[in-house]
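For reference, the structure is listed below as structure tokens.
A single protein chain has been omitted from the complex, and every remaining protein chain is retained in its original position.
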Amino acid sequence: MNFKSVKKLSFSKLAQSPIVISLFSLILSLVVSGIIMAFAGFSPLEAYGAMFVGAFGGLSNFADTLGIATPLIFTGLAVTIAMRGGILNVGCEGQLYIGGMAAALTGAYVKGLPAIIHIPICFLAAMLAGGLWAVLAGVIKIRANANEVIITIMLNYIAIYLTDYLASYVFKADGMVVKTNEIMHSAVLPQLYPHSRLTIGLLFALLAMVFIAWILKSTILGYNIRALGQNPYAAEAGGIRKNRMILFTFLLSGALAGMAGAIEVQGVHTYFISNFSNGYGWDGLATSVLGQYNPFGTVLASLFYGAMRNGATMMDRMTKMPPDFVVIMQALAIIFIATPSIIRKVMSIFAKRRGQI
Amino acid sequence: MKGITKRFASTLANDHVDFSVEKGEIHSLLGENGAGKTTLMHILYGMTIPDEGEVYVNGHKANITSPREAINNGIAMVHQHFMLVEPMTVTENIVLGYEPRKGLCFDKSVAVQQVSELSKQYGLFIDPYAKVADLDVGTKQRLEILKALYRKADILILDEPTAVLTRGEVDDLFRVLRTLRANGKTIIIITHKLGEIMAISDRVTVLNNGKLIGVYKTAETNSAELAERMVGRHVSFSVQRTATEKPGPIALQLDNIHYIKNRVTKLRDINLRLHSGEVLGIAGVEGNGQTELVEIITGLVAASQGRIIVGNTEVPHPTPHRMIDLGVGHIPEDRNHRGLISSFSIRENIMLGYQTKSVFSHRGLIDITSSNNYAKKVLQEYIIKATGTEALASSLSGGNQQKVVIGRVLSQNPNVIIAAQPTRGVDIGAIEYIHQEIIRMKESGKGVLLVSAELEEVVKLSDRIAIMYAGEIVALDTPDNFDEYRFGTLMTGLGKRKDSD
Partner (left out) sequence: MSGGQTIVAQIGIILSGGIRIMIPIAFGALGCTLSERVGVINIGAEGIMLAGAFGAVVGSYYTGNAWIGVLFGLLSGVLLASVHAFLTVKLKTGQIISGLGVNMLASGVTTVLLQSIWNNRGKSDLVTGLQNIRIKGVENIPIIGAVLRSISPMLIILLIVAIVLWFWLYKTVPGLRARSIGENPRSPDSVGINVPRTQILCVIVSGAITAFGGIYLSIGDVSLFSRDMVAGRGFIALAVTILGGWKPAGVLGACLAFGIAQGMQFRLQEFSVPVQLVQMLPYVMTLLLMFFLRSSHGPAASGENFHREGE
């Protein structure tokens, strides 16, 4: 591409590209977070630097980053597929706990299977459990004709307490720590890098991304989901069965979220322990929004968030900045993405500076 | 208004338009959809700011940049889509924004008193305590007019006021307008209904494509001339009726359909037989059950009682899916609501409703090549102006969008076609094309149920006409047995039933 044609690339056209918008929102949120950091007495450069080292410094850290990103990819895809169908699934947190519990129990109590069968069976259990938990939200939504945000959030709390109860009483392992029995060795996910959180789960996550993208683009199921998400009235008139589709979308979404739980249980802990998720469900929401409800974008955003999370621990150690600061960055990012006028304004300021409009 | 120019994106809505109205006259603003009439009046009412031009009220230059300022200048607008707060009372709606107060509190009794006095003064009878949601359309319009009068408007702009009224209600409205005129008020009516312009206005301004065509005294012109000026060419009102062969077997049958919604009977005793090879027109003012009838036939809503039979198949639990499968094609009355998915491509919109057919998909997988070719054919056959099959539906004009919906349905060769308001919001060229297509469908042996609020359209195309009023079919006959008077009385519920089956 010669220089002349590069110049011809009008800035406003660039502003239409969704990748650019996402990138911009991300950068903007980093900048604003940095300003907040500075106000709170921390050095943004130090903090971000520590974060970068923690996330990417060395193969071991990088492996951990990818490992942390794995459940995020699943919850992100869960929110994405739901959003495309017009459903705001804020219940990934609960769904992944239920899925995780299912995986833990299937892993611990089903004996005598080779890993190549045992692992997928645990996955299936997690997907089924998480999916059904989400379908429950769907049923209530349809019956009560209410917004799914409140419903799924209520189910989150119920799921957390329910699984905590199961881990504390019914399926409790012997010993002091409140957790379930260790899963069989045949259910443990092989690591892709020794002593890290990176397991073959990542491969399944990427597979899921391809699968979801394929569903949306090339199948009638995906067509129906998208139609319902874009214009439920026209979809209805076009013969698409609304309630059936809503429940199926919840099922798919919950299944993906359940997988996130399975990955954590089978790959990181090898048992179910209460509160193992540190907001993976909410991260899924953030990555999906940041990825503009596109499977590939969601995965990219998840990788970035994985990096942020991993780096946050290093940042905490080096600068004493609590890792929860990452939540602020996420909040800013999704707010910026959901406010097209902010992005447009900032981009036009840039364009004016460069003398192009 | 002098030299008003307004541009929206790439469209020149108003092109240096001069518009003037005399005090105490009823002045019509005539033009087709998209001629620029509403834009011009929005400028006058301060809802839009012109790019160029000036406005003078009573000789003084007025800088109107908001509705408040328009009201301060004595200008009020009654919109086509009522701007009412449904759960509130008549009084609250009328005084909103200019409420009588006692300190911070709303002085309800004073408000009611003022509203009663006002309504008596102009003969616009209304119950101050009624809830707006319970009112019928004609009363709501009276409410909107009272709103304007309450704010001491001297110039009233009415946007397509008769679009949703029955004949009787139109007469009432005209009586009110004459009273207002006698009281020194000035009235501007935006409309495309020629008959009414001739009946009520003193002068008429014609706009076409954003340009001023001319100003005429209604006494010195007639419908045909105005129509020509509005459209820019000769318009024929004569009905071309092809000799109808004997109608074929029954394609669609409704027996004793009743429909009750929210304890209100929306449809009562509906019995219909649509034959193959005929156009059965359902005429009537909107809001008399036509929408519900279409929803029931197309399976969107379940009737409370009655049977639906397509061809020889009875359909006990109609769903859109089932009806489409049985060969019932639906051209919805609101293409943006039920018809198209605006963010989908043309190709994907053409698939809607038929996505499982083998031309579009196999075993759940979309066949892109085949559906693309199909879409291309539809674009060609139905002369749809678009950049390609992947263009978004939102990028098309209204007429082309409607053609996509029609192309989608007709290309699938349905046995029964339910066409609801098929030419609404569509420009004249496309209207004629759509009418031709409907006749073509009939002649190839399909049964067409044409539901339309445009009486001329129904008369022009139908072999038989049924008139709906208050959820019932009050008449069913051939067009020759109807005249303006009979239409009028039936559509307002005064007529009796006469069957000719």
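Labels for the chains are A and B, by order of writing; each one numbers its residues from 1.
The rule is simple: contacts are C-beta pairs under 8 Å (C-beta built on N, C-alpha and C of every residue); 3 or more make two chains touch, one makes a residue touch a chain.
Please read all numbers here as calculations on a predicted model, not as lab measurements.
Participant: Write down which of A:53, A:113 or A:342 is the residue touching the left-out chain.
Facilitator: Among A:53, A:113 or A:342, only A:342 touches the chain that is not shown.
Participant: Using the definition of touch stated at the top, determine which of B:93, B:141, B:162 or B:276 touches the missing chain.
Facilitator: Touching the chain that is not displayed is residue B:93.
Participant: With respect to the chain omitted from the figure, which of A:140, A:200 or A:221 is a touching residue?
Facilitator: Here the residue in touch with the unshown chain is A:140.
Participant: I'm checking contacts with the chain that's been left out. Which of A:53, A:110 or A:162 qualifies?
Facilitator: A:162
Participant: Tell me where the left-out chain touches chain A, residue by residue.
Facilitator: Answer for chain A: residues 40-41, 88, 90, 140, 143-146, 149-151, 153-158, 161-162, 164-165, 168-169, 282, 285-286, 289, 320-322, 324-328, 330-332, 334-335, 338-342 touch the chain left out.
Participant: Extract the touching residues of chain B with respect to the undisplayed chain.
Facilitator: Given the touch definition above, chain B has residues 8, 47-48, 66-68, 71, 77, 79, 83-88, 92-93, 96-99, 101, 104-106, 147, 151 touching the missing chain.
As a working rule, only the chains that are shown with their structure count from here on.
Participant: What whole-Å value do you get for the distance between chain A and chain B if each is reduced to the mean of its CA atoms?
Facilitator: Computed from C-alpha means, the inter-chain centre distance equals 46 Å.
Participant: Spell out the part of chain A that touches chain B in their complex, as residue ranges.
Facilitator: Its residues touching chain B are 217-221, 223-224, 226-227, 230-231, 233-241.
Participant: Please name which positions on chain B make contact with chain A in the complex.
Facilitator: 298, 300, 319-321, 324-325, 330, 332, 337-344, 348, 351-353, 355-356, 361, 364-366, 368
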